[in-house]
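What you see is the complex with one protein chain gone and the rest in place.
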Amino acid sequence: MSVSVSVQEQAFDVGAEYAGLRNGNWADGATAMFVGSVRDFNLDSAVSCMELEHYPGMTERVLQDIAEKAQRRWALGRVRVVHRVGRLGAGDDIVFVGTCAPHRQAALEACAFVMDFLKTRAPFWKKEKGPDGERWVEARQSDSDALEKW
Amino acid sequence: MSVSVSVQEQAFDVGAEYAGLRNGNWADGATAMFVGSVRDFNLDSAVSCMELEHYPGMTERVLQDIAEKAQRRWALGRVRVVHRVGRLGAGDDIVFVGTCAPHRQAALEACAFVMDFLKTRAPFWKKEKGPDGERWVEARQSDSDALEKW
Amino acid sequence: MIRVLFFASLREQLDCAELQVNPGECGTLAELREQLSGRGESWRRALADPSLQAALNREVASGEATLNSGDEVAFFPPVTGG
Partner (left out) sequence: MIRVLFFASLREQLDCAELQVNPGECGTLAELREQLSGRGESWRRALADPSLQAALNREVASGEATLNSGDEVAFFPPVTGG
């Protein structure tokens, strides 16, 4: 059982993150991963880049808490969360969540759980920049609603 | 919308599979992936290696059908399924399922859906080999039960 | 002719991966299965397993499926991939 969290400006490598979850880990037969990326449009206006702000110190703590909550709820091995901050371009990866477990349902559900809480609890804010200017992304009701199933 | 299916003896590379799902794909902000690996024990008896048999011709068709069924049910971009056959050692990866979508719930649910149907419909059979000899893995009721939620 | 395939533990129990049957001898998948059961004790026992699945031309099929020359039939235990 281990949790690893990173908040970083640099890009992450999905293959390397997967290798980190698996390395020497023969007890967990199931690994679920989620990657969120910058789309080239959002709500019909073109997005050419994005600035991701966060609350240093609180962010890491919240991500750690979410991962530990998932570990208490499911029989999980490793949990890894990586979230980028700073300037991101269209197509860039933003977030990686990886969960290992002996069984696939636990891994997949825990991965969805971590993403749902990250979306509504972790102090990150996105500002999109496109040809129409820049604007802060608004929180979506559907993200709050997604918590109800947990 | 595209589906890609491979049944192969050689190992797959999760980083390369992820790159294939993302390459030039800026419309899908969400990618969910699942990897199943050989555990070093199963039902309390040590497993040192495994032989994976399949039904060539039917396997590919079933995997394609499952992926297409997922695409009809959710708003998905690309779907990728890779399954290994032949001899595998403890810790080796067996199966990769990757799904892209504009939204995370669709990607994650479709990934779980493909795995649940793959487990109960795709003609693969595992024979485990360990110090206690070899034996065919028995199908699990929990895998059939998992289909009920779809 | 109809090509009949057996997989995994069933193949081992029968010690047979594949055989050909004359379509005249069997009208449906269920009739083919019954006919194969007559090949000996190990066949009778193995094919009596109610969990066995069958495919016709690479799609899962039920006992009522009608067989024709050129068809490919397969019998196999419940799948365990993934």
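When the chains are written out, they are named A, B and C in that same order, and each has its own residue count from 1.
Here is the rule we go by: contacts are C-beta pairs under 8 Å (C-beta built on N, C-alpha and C of every residue); 3 or more make two chains touch, one makes a residue touch a chain.
These numbers come from a predicted model, not from an experiment.
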- line: Visible partners of the omitted chain are A
Field: Absent-chain contact - pick from A:V5, A:V47, A:A67 or A:L118
entry: A:L118
Field: Per the touch definition above, residue among A:A19, A:M58, A:A75 or A:L147 touching the missing chain
entry: A:M58
Query: For chain A, which residues touch the unseen chain?
result: 36, 52-55, 57-58, 61, 83, 94-95, 115, 118-127, 136-139
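Keep in mind that, in the parts below, only the chains that are shown with their structure count from here on.
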Taking each chain's C-alpha mean as its centre, the one farthest from chain B: C
- prompt: When you take the mean of every protein CA atom shown, which chain's own CA mean is nearest to it?
  reply: B
Statement: Taking each chain's centre as the mean of its CA atoms, chain B sits from chain C at a distance in Å of 26
Task: Measure off the straight-line distance from the CA centroid of chain A to the CA centroid of chain B, and report it in whole Å.
output: 22
Message: Where in chain C do residues touch two or more of the other chains?
response: 82
Field: Numbers and ranges of chain A residues touching at least 2 other chains
entry: 104
